[in-house]
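Every protein chain of the complex appears in place save one, which is left out.
Read from first to last, the chains carry the letters A and B; within each, the first residue is number 1.
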Amino acid sequence: MSREQIDATGNTTAAGPTRRTFLDWLVGGSALATLGAIVYPILKFMTPPRIVESTESSVVAAKIAEVPKNSGKIFKFGNKPGILVRTDAGELKAFSATCTHLDCIVQYSSEKKQIWCACHNGQYNLNGKNIGGPPPRPLEEFKVNTRGDDIVVTRT
Amino acid sequence: MKLLASGLQLNRCPAASRSMGVRFRANGFAVRCEAVALPRRYDHPIFAGYALRAGSAPSTARPKATPGAEPKTKEPRLRRGKATASHRTAKPHSNSPLVKFALAMIPLLLVSMPAIAQQKSSCIECHQRLEDPKLSAPAKLFDNDIHRARNLSCNDCHGGDPTASTKEGAKDPRKGYLGRPRTLDIPAYCGKCHSDANLMKRFNPSLRVDQEREYYTSVHGMRLKEGDQRPATCISCHSVHGIRAVNDPLSSVYPLNVADTCAKCHASADYMRGFNIPSDQFANFKTSVHAKALYEKQDLSAPTCNDCHGNHGAAPPGITSVANVCGQCHARQAELFQKSPHKAAFDQRELGECVTCHSNHAIAAPSDQLLGTSQGSLCINCHSPSDKGFVAAGQMRSMIDQLIASIDSSSQILTRAERAGMEVSRPKFELKGATDALTHARVLIHSSSADEVSKVVVPGLQVAEKGYQSGVGALAERTFRRKGLLVSLVFILFLAMVVYLKIRQIERKATTAST
Partner (left out) sequence: MSIQSITAWLDERLALSALAKIAEKKEVPLHRHSIWYYFGGMTLFLFAVQVVTGILLLLYYRPSAENAFESVQFIVTEVQFGWLIRSIHSWSANLMILTLFIHMFSVFFLRAYYPPREITWVSGAALLIICICFGFSGYLLPWNKLAFSATKVGTEIAGVVPIVGRPILRFLRGGDEVTGATLTRFFGFHVAVLPATATVFIAIHVLLVQLHGMSVPPKLIGQPVKKMKFIPNFLLRDLIGWILAIGVLAALAALSPWELGEKADAFAPAPAGIKPEWYFLFMFETLKRIPAKVLGFDGEVLGIMTFNFVAVLLFLVPFIDRSPENRRRRLIFNIVGVVALLYMITMTVVGYLT
């Protein structure tokens, strides 16, 4: 739409968009672009991310098949290590794997059927209680449930 | 019941003899005495029927104990003799059992009071008032003594009569006064109670009763038996008269105080003269990681002198058993060492296991410097470039160095990313797995096998690499954000400028319209 106009400086503009409408287009265009630059992150934000929720209070520690009787497995629970143990009787138990003595990572000993810390020979029984060596406190116990194939460990 | 009647029949029971005690039994209203096997306490009422023969020397009655031998049933040091108990009160003779019994109550109360209720003890009363500190100290210290807390008193160890009001009366040998024991007799002196299971179980059933026996297996005990007066005896470590329980923080044998107690003798070159052992153990120990754990971190599970050397049977562990001792806590290292070729080699050459590399008292935090083939390492002290050990040492060291370098570069880049404002707590946590692998590798070197070490180093390197990549990613994300910011700012500023132009345009239009 071209119109003849007399603008402030007294110039007549010929056919084609006038300075005014050009500026309008510019305003509209850049406004739209900026709006887009604002809406785009918002839309991305609302899209669920790869990991759908933080794994701090509950985590799938392992698959049922991965933990046979009389064995243990270390898993990650949020920012801390955990140990999953299946006893001889088949019961699943989970504890914090941070030794209460000097924070080493404990392991399961299938010969002694105990949880053992390699650093200074600390021993815990299968209730997490510190029964030998330097550790001053028991291991924190977690709740274990199974969901289909998965073993789910929850902080109590 | 039987105890109550003892006062009446004291020292009059015909059944009593030198090696037997007496027991008083009520028979209807009569009281009879009969012989019983001798318990090992001397002044407690259960011992009624004994008196020391005047002038007899207690120690000569003791047979010499040989090291390691089973203690024979000790002969009592008190002898049956004519008693001239000054506290015996004259009583009317009466044949009525009831009257006899009733009258027995009176002296009984007088006799048993001092022993049962520690309210009157002339020993303590007198000694407290003495001016010589050496003589008053026992009475003053005794307030804190654990024996006092168990209602025992001076006479329960030293014999004598705490109810007497004169020195002669209290220290009457006929009342069982034993006096101050000779240094050589101290273990047996304490042992007369502490080695008696039947007696100790009345006070603390879980206390051991073999300290005396163990003591004579120790270097201290053996030398004492030979007549040397210098080695430590019970009172050297446990003190005397102010003995506290081991779990009392003020006790001289509380874990935090044990080293100082041992050092009282062992740190003095003068005192240890002639024994051919160094006197710098305490000074060395204070520099060790164990001392740091004990004194700075207050970790009572850290070892002090007795944890490696034993309590009563104190002796340095034999060369072939050092690994066992250290292995009480450092189980993994000991296990690996004992399966490694070093065990046989060390034992053959009579080199102390563990201590050859780590020292015995001045155990410093081990550094990687000790391992390897370069200047300053310990391996080259025995290994020469041609042998397998040299090669293994070099390989293990280089693997560990590689892992350390990888962890370092990863944590550096993650710290950079964190300082730049990126959230990297998850990758930092996962990098800890690599540090775990490093700790594990440093333990595995005790197997002297490069293969074993590589089994943990390789996965460790992978974790470290992953951490590095996370750091790189975080920094890249940061650059992306800054670029994004730049782009958005360009848009924003452009829009602001364009709006400004629009304002100008509108207002110019308005002014032209109004003119």
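By definition in this document, a contact is a pair of C-beta atoms (placed from the backbone, for glycine too) under 8 Å apart; a residue touches a chain by one contact, two chains touch by 3 or more.
Please read these numbers as outputs of a predicted model, since none were measured by experiment.
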item	value
Candidate in contact with the missing chain, chosen from B:149, B:197, B:283 or B:503	B:503
Of B:199, B:272 or B:492, the one touching the omitted chain in the full complex	B:492
Residues in chain A touching the chain absent from view	34, 38, 41-42, 44-47, 49-51, 53-54, 56-57, 78, 155
Missing-partner contacts on chain B, residue numbers	421, 423, 425-426, 481-482, 484-485, 488-489, 492-493, 495-496, 499-500, 502-503, 506-507
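FYI, only the chains that are shown with their structure count from here on.
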item	value
Residue numbers on chain A that touch chain B, as the complex places them	7-8, 19-20, 23-24, 26-27, 30-31, 33-34, 37, 79, 101, 104-105, 118-121, 133-134, 136
Chain B residues touching chain A - in the complex, by the definition given at the top	299, 301-302, 327-332, 425-426, 429, 436, 439-440, 443, 487-488, 491-492, 494-495, 498-499, 501-502, 505, 508-509, 511-512
